[in-house]
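Below is one structure, written out as structure tokens; the observations come after it.
Removed: one protein chain of the complex. Kept in place: all other protein chains.
Order as written gives the chain letters A and B; numbering starts at 1 within each chain.
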Amino acid sequence: MDQMLGYFLYFLSLLTVGGIYAMLALGLNVQWGFAGLFNVGIAGFAAVGAYTYAILTTAGSTFHLGGFGLPLAFGGIVAMLLAGLISGLIGVICIRLRADYLAIATIGIAEIIKLILKNETDITNGPRGINKIPRAWEHLSEERFYTSAPMSWFNDAQGWEALFDSLPNWWWQPMFTLTVLLFVFIIYRMLERARLSPWGRMMTAIRENEDAAQAAGKDVTRRRIEAFVIGAVIMGLAGAFFAQHLRLIDPTNTFDPAKMTFLVWVMLIAGGSGNNRGAILGAFLIWTIWSSSELMIDGTIKLLVASFDTLDAGILKSRAGYLRMLLIGLILQFILQRYPSGILPESRPAATDKRT
Amino acid sequence: MWDSFAFEFVNFYLVPGIVLGCIYALGAIGITLTFGILRFANFAHGEIMMTGSYLTWTFSALVGSVFGWALHPLIAAIPAIVVAIFISLLVDRYFYKPFRNSPTIMIVIASFGMMLVIRSAVQTLWGPNQITFVKGIAKPNAWVQEVSNNAELLLLIPNKHFWIMAGTLIITLGLAYLLGQTRIGKAMRAVSDSPELAQATGIDVEAVIRATWVVGGFCAVMAGVFMAMDTQFIETTMGFRMLLPMFAAAILGGIGKPFGAVVGGLVIGLAEELSAYPWIGDAPLISPGYKTGVAFTIMVIMLIVRPSGLFKGRTF
Partner (left out) sequence: MPILVETSLNNPQPVLSLNGLHAGYGETEILHDINLYINQDEIVAIIGPNGAGKSTAMKAVLGILTIREGTVLLNGGNITNTPANKVVEMGISYVPQTHNVFVNLSVQENLEMGAWTRRDGIPERIQTMYELFPDLKSKRKQAAGSLSGGQRQMVAMAKALMVDAKVLLLDEPTAGLSPKYRGEIFETIQKINSNGVPVLIVEQNAKQALGVADRGYVLVDGANRFTGTGQELLDDREVARMFLGGKHVEN
């Protein structure tokens, strides 16, 4: 029974992280799939979201600015706004230039964000990071929440404590997973609607033939900045959820561009850029491969170390992690060359006017 | 004139700035050449640099353990350059060439992927930890110290810095000869000018592309080895850390302009070091933690004010 529970919880965490990656992939899909904007600073936008959320919602701390102990939803909204604001600034500067420049600028901004998070220790606690970040649902069992409004209206502290004691200690996990998946669904529905709207069709027209769109009087730059900002807002939200999932974030390990930015790109391209369902599918698929391959490699290493006692499990494990990244990189190259449109290729919204 | 402030400024800010600038300059040459000739921002360039320095370390360690000789890094760099160029050509053949006729952004994605692939390969083979490249403390060159001290302009410049500055100068002169006087060098400029016309003129564009990888790979490994000589250690993230300053240098100098890249590299290197000088008051003007930010800021300003760079490079 315990083992079954273990599998169940593993499955939930797979869905949770997969869902957060799905949000990132959807955000990237708006930028790359819809508008052809090359963003390699995903980790930066997610970090902005995560830190904003963390600083606003954690309980007061002597290590960093705040925490202000504000409502979780408020933290999430500000996280989105701030990520959007920063992307808007970059967009205004770089979007009129060719994609390569935007790529360089976004990788740059991600580095700058990392520098700020590392150096402004008064605000972010520097490399040590922020911990005890409240996680949706689980936070209800924290004293500061159940002793204050609105929870205190319904029950007193003892009552809440008794309730939480009676629940299994993982009670929040299915709720949290469902919340993440609900948000993925909401974002998906909104993006599908946007894609089929005149706005989405205009994005396709701009991507297909910029000059023609410009000639037809479309404000190409403005539309692109909009897409860039919308994508970054979604990434900021994903960052806020990531902070909740981890509960401890730091500038370097949590927001390693290899695991954040790069993996999201692999997800989107594998799933099918331009296709929202493809982005979600790619995220869950690649995350499952990534996560389960870790278990498999761990198992293999245990086996190897057991049979050859000259091997050092620690070294093997760290090397295997890099080997895994290498293989993911090669998978990307393979998909890019053989199946450039991904598993679920983009389906064009109908009624785009044909130009010859 | 040569008070303690000037002494400090020249020895601890100006010279290190020039040295760092030399390293950026060499790295930026490869970036600007591939950007000009193959028309894409090569994100994997820093990793070739890093791989080159790891190979150099490996060769010198191998020779050290087999023959007991202590090779100068610049000699151990020779086989490393050959291997790194070979890797560059293989990467081009199998990962970039399939996209020659696709939108260039496909190659940018591929190069972004190769950045991770190459780095992960090095991390798998050599491990993620720092490796000491050169042991000991670099002492200032005694002769320069004595002569300059007699002239009351005390200079404390270690030999490694002379190697780096002289090496960069020689490579830049060699590049000037290659691009200005040789057939393949002129063809590289021609392709950078217009690949379509080069094709229609009968130039073997693929041969020019191979030459570009050879030159870019050579400069990258030299930059990596100089970097390793300067900091005396190597680590797998050194290429990525260099990427932004190198792009900044290439954009500052003008895309497709190798000498622009050299100037851009020097400007970025100097700006990074001089930004930490206490220009106002006693504290560094900009906290050393934000050094990387200096390169980025210069790049962004350049993109706003003059995207074609100082030397009227290409804009896309």
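The definition used in the following text is that contacts are C-beta pairs under 8 Å (C-beta built on N, C-alpha and C of every residue); 3 or more make two chains touch, one makes a residue touch a chain.
Given the structure is predicted, the values throughout are model-derived calculations rather than measurements.
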Visible chains that the absent chain touches, using the contact criterion stated earlier: B
Contact with the hidden chain (one of B:I31, B:I171 or B:A187): B:A187
Hidden-chain contact residue, picked from the options B:I171, B:V205 or B:M238: B:V205
Absent chain, residues of chain B that touch it: 183, 186-187, 189-190, 192-194, 196-205
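In this text, only the chains that are shown with their structure count from here on.
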Length of the line joining the C-alpha centres of chain A and chain B, rounded to whole Å: 33
Contact footprint of chain A on chain B as seen in their complex: 35, 40-41, 43, 95, 98-99, 104-106, 108-110, 112-114, 116-117, 119-121, 123-124, 127-128, 243-244, 247, 251, 287, 289-290, 292-293, 296, 299-300, 303-304, 307, 315-316
Residues of chain A that touch chain B when the two form their complex: 36, 38, 40, 93-94, 97-101, 103-105, 107-109, 111-112, 115, 118-119, 258, 262, 265, 269, 315, 318-319, 322-323, 325-326, 328-330, 332-333, 336-337, 340
